[in-house]
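Here it is: the structure, laid out below.
Here the complex is missing one protein chain, while the rest keep their positions.
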Amino acid sequence: MAGNIEARLKALDLTLPEAKAAIGSYVPFVHMNGQLLISGQLPMNDGGIAIAGTLGEGVGLTQGQEAAKLCALNILAQAKAALGDLDRIVQLLRLNGFVNATPGFADHPKVINGASDLMVEILGDKGRHTRIAVGCSSLPLNAAVEIDAIFAID
Amino acid sequence: MAGNIEARLKALDLTLPEAKAAIGSYVPFVHMNGQLLISGQLPMNDGGIAIAGTLGEGVGLTQGQEAAKLCALNILAQAKAALGDLDRIVQLLRLNGFVNATPGFADHPKVINGASDLMVEILGDKGRHTRIAVGCSSLPLNAAVEIDAIFAID
Partner (left out) sequence: MAGNIEARLKALDLTLPEAKAAIGSYVPFVHMNGQLLISGQLPMNDGGIAIAGTLGEGVGLTQGQEAAKLCALNILAQAKAALGDLDRIVQLLRLNGFVNATPGFADHPKVINGASDLMVEILGDKGRHTRIAVGCSSLPLNAAVEIDAIFAID
């Protein structure tokens, strides 16, 4: 029987992408002492980076939010690969949001809301997390956004 | 009866700002398993962003340190909102310091010392924390500094 979170994903018509392998000798997740740490996830679909470029120069706010949403789905894909069952999530503790952004760009919170809103939509109160949102001079593979996460788990 | 930390704030003639609401669907703090995570705080007073702009271009070192100090006061304001009593702080474990800075700027540690020094001044040995200090291409609302925190709590 699929769990509650899986049912919510289905109701929202969302499909998790494949959990991506790490680009290097690190690992996509570590699970220890009730915490699940997820490595920085990029806005990838199964074809690679879906949204590349810089906010404030070429990439608009809506695209940036879409990129953040894709990062969030990749975070959940890693969580599922780690836990088997997403219902083992007790609380999303933290999202660290990194936005590929020009000097003077000021809407990082609106960009990362693409991930934050989705987490609350999918996980409910268990998705209410602390967060940072900051601007980066550049990001891996020219991704528009990178987000990592920490969950408390059962 | 006011606690020890409150007394210290008073002795230092410091007033905590109002704990700010999150700019989005995240939360300003999460308290779980003996850790208190605080979302990234900006140099806000009760009128909004007090110190905006870029270190190395318009914003000087003293202003940057003042911005970091304001971030630290906002972190403590969130901690008080979360805990009720600041004396429940066992240890400040971490400050992550993000400085809105030009390429070539090199004094991020001096900027973030504005927060680090204040934490030790207020919390004593419980305020001695680990830290990062890095340069960002831009920050939310054009803030000069953003800092988040993790506390161990009782």
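Which chain is which? They are A and B, in the order written, and residues in each are numbered from 1.
As a working rule, a contact is a pair of C-beta atoms (placed from the backbone, for glycine too) under 8 Å apart; a residue touches a chain by one contact, two chains touch by 3 or more.
The shown structure was predicted, so the numbers you read here are calculated from the model rather than taken from an experiment.
Student: Tell me which of A:28, A:43, A:64 or A:127 is the one touching the absent chain.
Tutor: A:28
Student: Hey, which chain A residues sit against the chain that's not shown?
Tutor: Within chain A, the residues touching the omitted chain are 22-30, 32-33, 37-40, 54, 96, 98, 100, 102-103, 136-142, 146, 148.
Student: If the hidden chain were put back, which residues of chain B would touch it?
Tutor: Contacting residues on chain B, toward the hidden partner: 34, 56, 90-91, 93-95, 101-110, 112-113, 116-117, 119-120, 128-137, 152.
Note that in this section only the chains that are shown with their structure count from here on.
Student: To test your reading of the model: what rotation angle superimposes chain A on chain B by C-alpha positions, in degrees to the nearest 5?
Tutor: 120
Student: Could you work out how far the Cα centre of chain A sits from that of chain B, in whole Å?
Tutor: A distance of 25 Å separates the two centres.
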